[in-house]
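The other protein chains are all here in position, but one chain of the complex has been omitted.
By written order: A and B. Residues from 1 in each chain.
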Amino acid sequence: MKYLHLIWAALFRRRTRTVLTLVSIIAAFVLFGLLDAVRSSFNQAGQSANGAARLQTGAKLSFIQPLPQALQAQIARVDGVKQVTYANWFGGAYQDPHNQVFSFAVAPNYLDLYPEVAVTDTERKAFAATRTGALVGEQLARRFKWKVGDRVPLQSTIFPDRQGSKNWPFEIVGILHATDKKTGGFFDQMFLLNWKYFDETTPYNQGQVGWYVTRVVDVNQADRVAKAIDALSANSDHETRTQTEQAATASWMKQLADIGLIVGSIMGAVFFTLLLLSGNTMMQAVRERTSELAVMKTIGFSSRSLLAMVLAESVLLLLLGGVIGLALATVIIPAISAGSGGMLNLPPVRRGSWSLGVALMVAIGMLVGALPALKAMRLNIVDALAGR
Amino acid sequence: MAEKLIEIRDLSKVYERGAQKIEVLHHIDLDVDAGDFVALMGPSGSGKTTLLNLIGGLDRPTGGRITVGGQRLDELGAGPLAKWRAATVGFVFQLYNLMPMLSAQRNVELPLLLTKLSAAERKHRAAIALQLVGLADRATHKPAELSGGQQQRVSIARAIVSDPALLVCDEPTGDLDRAAAEEVLALLRVLNRGHGKTIVMVTHDPKAAEYANHTLHLDKGSLVTQPAVAA
Partner (left out) sequence: MKALVNLGLVVLLLVVLAVWVVLPWPGALAAALLLAAWLLFTRRGGQARSVAGVGISTLPQRLGASAVIVVGIAGVVGVLVALLAMAEGYGETLRKTGSNDTAIVMRGASASEVMSVLDHDSVTLIPQAPGIARNDKGEPVASDEIVVAANLPVRGGAPDEEGSVQVRGIGEQAWAVRPQVKIVEGRRFQPGLRELIVGRGAARQFAGLVPGQSIKLGTHPWTVVGVFASGDAMESEIWGDAAVVADTYRRGSSRASVTVRLADAKSFDAFKAALESNPQLKVDVSTTLDYFAKQSERVTQVLRVIGITVGSIMAIGAMFGALNTMFAAVAARAREIATLRAIGFPGLPVVVAVMLETMLLALLGGAIGGALAYLVFNGYGASTLAAGSVGKLSFELRVTPELLWTGLKWALAIGFIGGLFPAVRAARMPVTAALREL
């Protein structure tokens, strides 16, 4: 630690050059922060303690195919099932068919299976009591400036009412809050309506259910219960496929894009250029300090210690720039999400990204400093002092 | 009879540049007493810097023996030589070779980083050394803010801060004007006469050599004269 002052002074020997290099490193790690946040949120989607105990049952044929409502009672009787609920995709849009709103027509007990969604008892009762009642997620309400008590019309892009109109009137009776922002942020964007209202109003649903959500008694039994549920409808005209919520979400995300590959490739290119850039800076720094390094050796510093000091210098360079960059990313992302008024919901930089980031900074620092450090170590005192 | 600090027997140094072999020093025999102030003079290419480097443990001889302070330098590897230098020798170079980004005080402290002294003790010792060379009021200045003579004196402070027995100086006044040179040389004499440091100094300047007790002459790698002991 007593060498820290020396290493720091060496780093800022040529202040302009070091600062310019630092800016490049900062830029690289801001990008890393942004991209890794996206990557890890894709990976983590659907992974939560609550999600592990939930199963999703959909039609095997395709995800847009409905299931009979009679299945609910059957599923409830399966061994290992604690509770079962259902929902339908409403296909809602607000004011413009392209302004999609995540809207589900849900069974009365739907929220029982999602304890991570916080809603007051009064609001739940209001939802149950009001036919056209709607519970909306926090961010969704903020985006369209909805308040409890507002009457809002929502278009369904799929289901018209009996008169053929696609406009459905609703009354907002409560606001939903996701208690775990990391994995449950999705709930802040939801719009829930009563299934009964939905089924009675459109002639096209005819008592069918979009999908079932089941809560298992024992998480370790999830697979067995899933198979048992599917066995109920085997060889019928409504065969089902039941998966854990995690598996279902993961498979959905995978279809969206191979995020890991894209992010990995971009960061590969970025870090490659960073290696070159910092490597060049460090090589220059060592090259112009040969006489000083030689003097250090004359004073009695061992070759090994010079190696360590140059390596420490380059790791410090990377850590300095990298930490600032990641910190910037941590601050910028929520600012952008907030500034967009709820339209953009960018994932924040998490601890995992920090750990990975710091590991990368140290690794790149070592790589970058390796060659210059070796040069410093192998410096011949006599030649260096003579200016050769 | 004063005890010998430096004892050199049959010392040779050969440099290999590619296929060529250049013998820079030929079978030198030399003794330096402890507390002596010796000047080494000679034309360019005579090998005086090479001899100085060997005495200071910066390089290893090709042949012969060199003993400094009872330690056989030719038997030490690079690592142990470094440790030995830290404990026994202080260097002063022609081009001050201070770290430009450190203050005078931090520059002087540098050799103390190799010891187990605390930060406060290091600072204290550096302050004493700076006081000795008359630059206590310049402790926080960076080399760029000091004159040539002042920089050289900081360099000397650094050389003595860990209290070495031997000071090795390579053209310490080569880059200074007359007045600054005299200041530096006077300081060296004080260190020798007042503090008992043994000094071996390479110089071009006969006037500088006058400050020493003896002068040795090197030519083409061999000692030309053996000095008579001066008063």
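One rule holds for everything that comes next: contacts are C-beta pairs under 8 Å (C-beta built on N, C-alpha and C of every residue); 3 or more make two chains touch, one makes a residue touch a chain.
The shown structure was predicted, so the numbers you read here are calculated from the model rather than taken from an experiment.
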Displayed partners of the chain not shown (whole complex): A
Candidate in contact with the missing chain, chosen from A:L277, A:L356 or A:V382: A:L277
Absent-chain contact - pick from A:E116, A:D150, A:E200 or A:E239: A:E239
Touching residues (missing chain, whole complex) on subunit A: 16-17, 20-21, 23-25, 27-28, 30-31, 34-35, 59-65, 91, 93, 97-98, 100, 155, 157-158, 160, 164, 166, 204, 235-237, 239, 241, 251-252, 254-257, 265-266, 269-270, 272-274, 276-277, 279-281, 283-284
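Just so it is clear, only the chains that are shown with their structure count from here on.
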Euclidean distance of C-alpha centroids - subunit A vs subunit B, Å: 64
Partner subunit B, residues of subunit A touching it in the complex: 2-3, 5-6, 9-10, 12-13, 291-292, 294-304, 381-382, 385-386
Subunit A partner contacts - residues on subunit B that touch it in the complex: 49-50, 53, 56, 58-59, 78-79, 82-87, 91, 93, 95, 97, 99-102, 106, 110-111, 113-114, 119, 158
